[in-house]
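Here's the structure, in structure tokens; my notes come after.
Complex shown without one protein chain; remaining protein chains in place.
Presenting chain A:
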Amino acid sequence: MADVQFLFREGAAVAAPTVALADFGADSNATAVVIQPGEDARALLPHLDRLALVEVTFPAFTDGRGFSTARLLREAGYTGELRASGDIGVDMLSHLKRCGFDAVAPATPLDAAEAETALNVWPQVYQATVVDGRKPIWALRHGK
């Protein structure tokens, strides 16, 4: 498994081994789980408080299901590490962050300078994703 190259939270990346969603039953002692694009992350909602790591895979960068997965986990109150892994390029980084990911493990390590530029592209944002903590432009316009 690829290493975490970007961490947008305090501390170190969670090292616990992940299990597949199918193996993550109510009885399991696992604290880390991996979710594939076709799987329903809402199955995890009853177990969020014992999870330290959810890894969301992007087998192909053109498959954007993981963005919804991340947001709905954060919307449900998940506060542990949320890691994107797989086919990830620098141009996805700011979108991943906005959807609630706080760790990124690209299959191929990214150029650090290019990543830095890409992460700082957007001065503001148009939408409230809520999970990124950013005030959207409409809130700034109306002093919300």
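Operating definition for what follows: contacts are C-beta pairs under 8 Å (C-beta built on N, C-alpha and C of every residue); 3 or more make two chains touch, one makes a residue touch a chain; residues count from 1.
Going forward, contacts and distances are computed from a predicted model.
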*Looking at UniProt, which of "Hydrogenase isoenzymes formation protein HypD", "Nitrite/sulfite reductase", "Carbohydrate ABC transporter permease" or "Phosphonate C-P lyase system protein PhnG" names the chain that isn't shown?*
"Nitrite/sulfite reductase"
*Where does chain A touch the missing chain, residue by residue?*
37, 40, 61-65, 67-69, 71-72, 75, 89, 91, 94-96, 98-99, 111, 114, 117-118, 121-130, 136-138, 140-142, 144
